[in-house]
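Got a structure for you, written out below as structure tokens; questions coming shortly.
Omission of a single protein chain aside, the complex is shown with its protein chains in their original locations.
First chain written, first letter: the chains are A and B, and each begins at residue 1.
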Amino acid sequence: MSVAWAFDAILAGTVLGVAAWIVVARETFAAVAGFIAYGLLLALVWVRLAAPDVALTEAAIGGGVTGVLLLGAAARLRGGATVPDVWPAAPLRLVAGALCTVIAAALAAVVLLLPEPAPTLAPQAAAALPATGLGNPVTGVLMAYRALDTLLEKVVLVLALIGVWSLAQDASWGGVPGPQGRAARAPDALVFLARLLPPVGIVVAVYLLWLGADEPGGAFQGGALLAAMWILMMMAGLAASPAVSDRRLRLALVVGPAVFLAIGLAGFFSAGAFLAYPEPWAKPLIVLVEAAKIVSVAAALALLVAGPPQRSPR
Amino acid sequence: MILDLFSLLAIAAGGFFFLAGTVGLLRFPDPLTRLHALTKADNLGLGLVVLGLLPRVDWPQGGLKLIVVWLLVLLTGATVGQLVARVAQRPGPRP
Partner (left out) sequence: MSQLFGLAAAALVGLGLYGLIVHPEPLRKILAFNLLGSGVFVLFGVIARRGAVVGTGADPVPQAIVITAIIVAFAASALAIGLLLRLRQTTGDAAPPTGDGPP
């Protein structure tokens, strides 16, 4: 029983408490506010689990960008439902609760019966890291060992965006995201923040990108920060969201996966396998891929929050 | 040794301000008064915690980063306080 253990226990208890609040809160808005707090607490859990990269990603994307998305949806869906919500009857809820308890207990049993000593790939990951020129093993896994996952994930982001864009009405196909006739001026405080924060945000995002090679950080976290800055500017009315048929926007979205795919295909000739890097060029190639990636990730995240086009293109 | 004591006192004082802010959030009757309590906790509490952590990190990288974090929280906290107060002052049903 040490201070660290007590801190972990309190943290886990608080996380569970907030999670229970999210499930049982009556007002959807309160549940979404609880979800944002939950995301930040979960980032603390990640730090305690020695995963600072994941903590950064959770705080930026899990708590931040998802929170903005859910808050916007909660505000737009508030009231106006024509059919009242019907909860399942009490016996059904009891059965569902019992089944969920069984599943949770089974997972808890798995956690308590995990094999000892734990199987791990950490030694192999650390041993092969100097060949890539990176210092951060998580970046090594993302960009070198499991580069295929990262490439496909970027494609998933673009696919999700295409899915969201295809939800537009016919009249606003290829148009501008954002509700019709939004002429209300944003409050001055928000405009002030949107003028002051983005330069700082851009510097910190590029710093996170550059740092990701050797310390916790990387393109995803930096991209989430850039997306947040753009969303802030859109909310304050300082930057109009471009029409989704805009050439440069689509180029920005595609440049990340395209560069990665090109370097991957070039790996056939230069290093003998798809997505293999020739050894002396590994670090510069990885930096190039990450630089293209941050642009695509930022554009995709911001546009996913902006939603389907609702105003026709000019 | 004396730096450790300084850190302990500063972080404890920061924690006290956070506690006071939470009590204010729970006990004050009105959104505006609750905002008042929260922003004091944010600015002063976090400032004291950062002050207490400064002797423990290497200067300038760590220390300057901590101070920038505090300044950013000040900025965003003030803006959010303004925005929430503006909504709270609007007549009509609460969101």
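By definition in this document, a contact is a pair of C-beta atoms (placed from the backbone, for glycine too) under 8 Å apart; a residue touches a chain by one contact, two chains touch by 3 or more.
Only a predicted model underlies this, so the values are computations on that prediction, with no experimental measurement involved.
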Contact list for the unshown chain, restricted to visible chains: A
Contact partner of the left-out chain, one of A:T28, A:S245, A:S270 or A:S312: A:T28
Residue of A:L69, A:L261 or A:A276 in touch with the missing chain, whole complex considered: A:L69
Absent chain, residues of chain A that touch it: 4-5, 8-9, 12, 15-16, 19-20, 22-23, 28, 31-32, 35, 38, 42, 45-46, 48-51, 53-54, 57-58, 61-62, 65-66, 69-70, 73-74, 76-77, 80-83, 85-88, 92-93, 96-97, 100-101, 103-105, 107-108, 110-112, 114, 118-123, 125-126, 137-138, 140-142, 145-146, 149-150, 153, 156-157, 159-160, 163-164, 167, 218, 220, 297, 301, 304-305, 307-308
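Here is the rule we use: only the chains that are shown with their structure count from here on.
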Centre distance in Å when chain A and chain B are each reduced to the mean of their C-alpha atoms: 26
Residue ranges of chain B in contact with chain A within the complex: 72, 75-76, 78-79, 82-83, 86, 95
In the complex with chain B, residue positions of chain A that touch it: 29, 75, 78, 187, 189-190, 192-193, 196-197, 200
